[in-house]
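The complex appears here minus one protein chain, its other protein chains still in place.
Chain IDs A, B and C follow the sequence of writing; residue 1 opens each chain.
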Amino acid sequence: MIKVGIVGGTGYTGVELLRLLAQHPMVELAAITSRGEAGTAVADMFPSLRGRVSLKFSDPREAPLDRCDVVFFATPNGVAMQQAATLLAAGARIIDLAADFRIKDVALWEKWYGMKHAAPDLVAAAVYGLPEVNREAIKSARLVANPGCYPTATQLGFLPLVASGCVDTDHLIADVKSGVSGAGRKAETHIMFAEASDNFKAYGVPGHRHLPEIRQGLALAAGRDVGLTFVPHLTPIIRGIHATLYARLTKEVDFQALFERHYTQEPFVDVLPANSHPETRSVRAANTCRMAVHRPQGGDTLVVLSVIDNLVKGAAGQAVQNMNLMFGCEECSGLTQIPLLP
Amino acid sequence: MIKVGIVGGTGYTGVELLRLLAQHPMVELAAITSRGEAGTAVADMFPSLRGRVSLKFSDPREAPLDRCDVVFFATPNGVAMQQAATLLAAGARIIDLAADFRIKDVALWEKWYGMKHAAPDLVAAAVYGLPEVNREAIKSARLVANPGCYPTATQLGFLPLVASGCVDTDHLIADVKSGVSGAGRKAETHIMFAEASDNFKAYGVPGHRHLPEIRQGLALAAGRDVGLTFVPHLTPIIRGIHATLYARLTKEVDFQALFERHYTQEPFVDVLPANSHPETRSVRAANTCRMAVHRPQGGDTLVVLSVIDNLVKGAAGQAVQNMNLMFGCEECSGLTQIPLLP
Amino acid sequence: MIKVGIVGGTGYTGVELLRLLAQHPMVELAAITSRGEAGTAVADMFPSLRGRVSLKFSDPREAPLDRCDVVFFATPNGVAMQQAATLLAAGARIIDLAADFRIKDVALWEKWYGMKHAAPDLVAAAVYGLPEVNREAIKSARLVANPGCYPTATQLGFLPLVASGCVDTDHLIADVKSGVSGAGRKAETHIMFAEASDNFKAYGVPGHRHLPEIRQGLALAAGRDVGLTFVPHLTPIIRGIHATLYARLTKEVDFQALFERHYTQEPFVDVLPANSHPETRSVRAANTCRMAVHRPQGGDTLVVLSVIDNLVKGAAGQAVQNMNLMFGCEECSGLTQIPLLP
Partner (left out) sequence: MIKVGIVGGTGYTGVELLRLLAQHPMVELAAITSRGEAGTAVADMFPSLRGRVSLKFSDPREAPLDRCDVVFFATPNGVAMQQAATLLAAGARIIDLAADFRIKDVALWEKWYGMKHAAPDLVAAAVYGLPEVNREAIKSARLVANPGCYPTATQLGFLPLVASGCVDTDHLIADVKSGVSGAGRKAETHIMFAEASDNFKAYGVPGHRHLPEIRQGLALAAGRDVGLTFVPHLTPIIRGIHATLYARLTKEVDFQALFERHYTQEPFVDVLPANSHPETRSVRAANTCRMAVHRPQGGDTLVVLSVIDNLVKGAAGQAVQNMNLMFGCEECSGLTQIPLLP
């Protein structure tokens, strides 16, 4: 059994980790920490876990994290980088669901995240946890930087095009829509029901922190810098990301075949038949990314549609997928839930 | 393995049965029928099942239902009663998710359902599939009438009070709120998004078909006829029923203890601590009924709050629970999903 | 023109007052205060008011409230009672949308609201602003206590029954459902989109502050104390209250006629034809209360369905109606918006 600790379990990625790990056949939940809720039973805060998770939140200073095989950080940005070195030294492996180790260029990270990085040396050692790109490296990683939700949906959608060199990578456009759980569980006015319901808006158009992460991943695939316009939107659904991606083609290929071939071995990427329109609910609660590629009116602009559940393939599910790879489990172990429809 | 057939798989109870049965360790899906969709792959209609269910819908006249161990009817009212006798004769057992066999008084059924009953003799043989009441009878049943969604939430909430004889059973009130999936998947104006969203209403106040079903169940527990005012409402959620139940107490007892004791052995009924307010999402996608009992301001009116997922404990999940009992499986087999929150 | 001031304009009742008053033919908006937002243009916070309201929020200490004809308090409970005496002395009239002056029994108020009342003498002078009950008193009032949203829907629905003495007033039941805007605009976890959407729950069953307010109003109509079980619920709609009211009849009358007669002169109460089910969207954005009365199955329990928009007839609209009465305007002035459907 893999002994698992979770730091910061009161947010949505925390409770989603608990949902998945409590059903994982190879996992023993050893500790979950919360400074504010120490002593509270997890199931008292999240009644959905009654009878399934008996843990209490424990004080971070007292939790036996260093005796865990793996520690998930479901914390705000800037927490994991403070504690990673100590835990790694104690022999635990780490999967950080926040952004601390995602950007290899530390100066760039510091600019976008507005703080000094506390462990720049670990950034280099960390493996970016997108299994469809880094599967082998993840297997032996001690520190995995779990990708952001927008970056997962966007990179998976663009990768076949960018890697095959058949589109103009200087002018990629990602028009992406997120459910409200993507903003976290901290109470803020703009994500209240009476504000976000029956409403649709873009936000962060001048610049969003996931922009450099996506550009880094696509640049690696392209072998050169890429140009990307990234516009995030808030749509009144709880879970789900829908990326609508635009690229101008520079070479004629069979795009449907390209996508199918690219992901043929991937257990969690589902390329739909031609002319399909994936919907977010088709992956609700599951670790799957579904996508479709279109060439409207036979023109020179390609459109890729890519959907994930932001809390699963965009966060906790991908983290469990990474854990499975790191510990030699079946990659799909604990991740076989069928999407909830309707 | 239990060989399973489903008649009428294109509605919400059908796709929910598929979600649950496809993950059930003891089930082999043998056939699913649909007159209108014969030949269509199930996963083409419900992309959530891609890669998980490879069946195609088959024509009801050609499907090998008579070679199944059990046939689920996820059909409109009035279908199962036409086909039950033949299938039973062929050796299959039947679980009807519609209302054909729920009401023992055939004349009463015919009045509320507006049609002549085609198999009145089978009504007497059928077992009402509420395991918390009829567990032993279900185990040996050949024909199970799976309860309605409103009746499940309402009966489970009232039963401890009615069975213990501590409330006035002549004037029970059930104010019940249902998510929109309870109305089925057939397109009708009043359940369109632009009609049902951001809107709340009661309906069917003069009379609703679930009224006689609930009264029948409560009368059995009370040992006499009961009086019930039942007001259903439509609330803009996809899944979920919230029953708010009112009863005037006639005898002082410790109501919290009464409820806990009544359900102490039940794997799918969760009595919350005193002063709790169960919410529908705490059982979303799971076969659990959570409830709480209140005595506001110390008065003589008791309030019971009872929530279920109408498609699971209110339909497909309860049907699987019944199947488990009928075939000697572990009662929770295939029903261990943790609710989806958020 | 009536010179109007608003204290505390950053919440939902504040912005709703602005929507209504900016379109009122007899009103001049003189000042709106907010400690936190002083200097901010109202339309910068609420873009819906761009081009329609040019006011800025001003510091409460500097706003010319004492030179207003009427001051609306759209503040948390406990604010108006601190400032009322001074403003009244300066000649302004006051309409308090919070609860400070609603309960005549000061000790009872202090128990439910958990604070010492700062102006108990003014409580006696205040007029409870339910025009359907107190129209004449409101006309000459200097201080109006605008009713709560639950109390408006509930009292209007019960009044014909209670006033006519044809029901058992010891055991009234009000099962009431509110949209999320009723909880205000202050960010709190339980009213976030990802918590409140696709979810339904009761809350405050042991006791809610609107209980004594409703009992006070019904007792006045009944001429004696009344017994009431009041269960509020949160439903995922932005605006709207749906009250489902239960009363046991003690005298046979024509209830449909009773209701129609009771409200025949009322411009903002609409009694629907027999067998109707009012829906909350039928009054969205309007100052109307629609209701229907049922006697299910011909039994002895009556069911009244009553809907309002909690921000209009349940708050800002009723406040404007009161202002119209106080200043001799046409009662419907500024309140003729047609509900928004869909």
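Definition applied: a residue touches a chain if its C-beta (ideal position, glycine included) is under 8 Å from a C-beta of that chain, and two chains touch if they have at least 3 such contacts.
Remember, predicted model here, so these are calculated numbers, not experimental data.
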Residue among A:Lys56, A:Lys104, A:Lys139 or A:His233 that touches the chain left out of view: A:His233
Absent-chain contact - pick from A:Thr33, A:Thr280, A:Asn324 or A:Gln337: A:Thr280
Chain not shown, touching residues in chain B: 12, 179-181, 183, 185, 187-189, 191-198, 236, 238
Residues in chain C touching the chain absent from view: 12, 15, 19, 22-23, 46-52, 181, 185, 197-198, 238-239, 270, 272, 278-279, 281-286, 290, 311, 336-342
Residue ranges of chain A at the interface with the undisplayed chain: 171, 173, 175, 177, 179, 194-195, 198-203, 205-207, 211, 227, 229-231, 233, 235-240, 242, 244, 246, 248, 275, 277-281, 284, 294, 296-297, 299-301, 303, 305, 307, 342
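One rule holds in what follows: only the chains that are shown with their structure count from here on.
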Interface composition of copies chain A and chain C: same or different, split at half: same
Separation of chain B from chain C, taking each centre as the mean of its C-alpha atoms, in whole Å: 39
Junction residues of chain A - those touching two or more other chains: 12, 181, 185, 197-198, 238
